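Have a look at the structure below, then the notes.
All protein chains but one are shown at their positions in the complex.
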Amino acid sequence: MFSDEFYPRFSDTDALGHINNTCIPVWFEGAREGVFKVFSPDLDLKTWPLILAKIDVHFHAQIFYGEKIEVRTFVSRIGNSSFDVYQEVWQQDECKASGTAVMVHFCYQQQRAVAIDENLKQILLSHAPTQEKRS
Amino acid sequence: MFSDEFYPRFSDTDALGHINNTCIPVWFEGAREGVFKVFSPDLDLKTWPLILAKIDVHFHAQIFYGEKIEVRTFVSRIGNSSFDVYQEVWQQDECKASGTAVMVHFCYQQQRAVAIDENLKQILLSHAPTQEKRS
Amino acid sequence: MFSDEFYPRFSDTDALGHINNTCIPVWFEGAREGVFKVFSPDLDLKTWPLILAKIDVHFHAQIFYGEKIEVRTFVSRIGNSSFDVYQEVWQQDECKASGTAVMVHFCYQQQRAVAIDENLKQILLSHAPTQEKRS
Partner (left out) sequence: MFSDEFYPRFSDTDALGHINNTCIPVWFEGAREGVFKVFSPDLDLKTWPLILAKIDVHFHAQIFYGEKIEVRTFVSRIGNSSFDVYQEVWQQDECKASGTAVMVHFCYQQQRAVAIDENLKQILLSHAPTQEKRS
């Protein structure tokens, strides 16, 4: 698991008095940095090796301003060139939102998917949700 | 169908040189304003009648800065108190991204779902994807 | 003058029930696209010729969700390599916010300011606030 902790910003709220839903994909992408580093340890933007195919977010409960957020990030599926990142937003011991991003190991120059090396798969596997529960 | 046309902003780009994926949920929520007005014609924020349960977004192709965007918005499912909004991002005659938002007719004071009136269902139905193709 | 018209998005609001102040720099940068095109007609991101040195924003009145915005953009000062862009946010016939961006004609490869050609100065001058009032 990767863990990212921070406080919501005032600009993250909306007129309903809670955190606006569009913040969650932003937080989730931010919290995938640990996954990015598996593929690009120095986060070099000129040789970026990943592309996003799909996201979904389930909104379970309202998220409040003024209380700390933890985003928990797991690798929940590993395919040949694609993999799933499952993420949760926790606040005050409650899972407020969750979602999955389908990512593809990708070569931007050739504009095509690239198989994930076996050693990278092992690293990704160490962040699987089940692996997490076992440890 | 509701249509929302605009140009991407420079701040919508990311270091990969295209529009960042987190803009799409923002654009989609913006383009659901037509749906919001079905439930709240004056968009009164103090009696807001909707809550978001789930979103998904499929990313089909890279979206560019400098070219006009059209977001097309349809009501793709109408349940008792919930309904689906299906949306597409078009740029240069290509559907670049699509996704569905599951919305719930909701009373914030009582914190519970509320059945959708029959007359509102008729208005929503007039924005169905099939209805659209017929006309 | 360059004019940019649009509706605020729901995600632009904050918990105080109005448009959050951090939206204004985003709107202003978006509305400077006309100025960008003076220097880069095709908005080519690989040869971007401008850098931002300073911004200020004065907040005159609260900006509301649900009412159309017009951002008005003027070139208010032209120096050797730098120039000022003065901008206003209008809503319901009231100037709600205003501000100035100090921009520099810039070569990213050489990381240095570049003098503005005389013919570009003439185009910029045609967007001066006084020029505007005269016409």
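Going by the order they are written in, the chains are A, B and C; count residues from 1 in each one.
The rule we apply is simple: a contact is a pair of C-beta atoms (placed from the backbone, for glycine too) under 8 Å apart; a residue touches a chain by one contact, two chains touch by 3 or more.
Fair warning: this is a prediction, and the values are worked out from it, not measured in the lab.
The chain omitted from view is touched by exactly one of C:Leu45, C:Ile78 or C:Cys95, namely C:Leu45.
Even with one chain removed from view, chain B keeps its contact list with that chain: residues 10-11, 13-15, 17-18, 20-22, 65.
Across the interface with the omitted chain, chain C contributes residues 15-16, 21-22, 25-26, 29, 45, 48, 51-59, 108. The chain not displayed touches chain A at residues 6-7, 9-11, 13, 17, 26, 29-30, 32-33, 36, 42-43, 45-46, 65-66.
Here is the rule we go by: only the chains that are shown with their structure count from here on.
Taking the mean of each chain's C-alpha atoms, the chain closest to the overall C-alpha centroid is B.
With centres defined by CA atoms alone, the chain at the far end from chain B is C. Centre-to-centre separation between chain A and chain C, using Cα means, comes to 34 Å. With centres taken as mean Cα positions, chain C sits 28 Å from chain B. Per-chain Cα centroids separate chain A from chain B by 23 Å.
In chain A, 15, 21-22 are the positions where the chain touches two or more neighbouring chains simultaneously.
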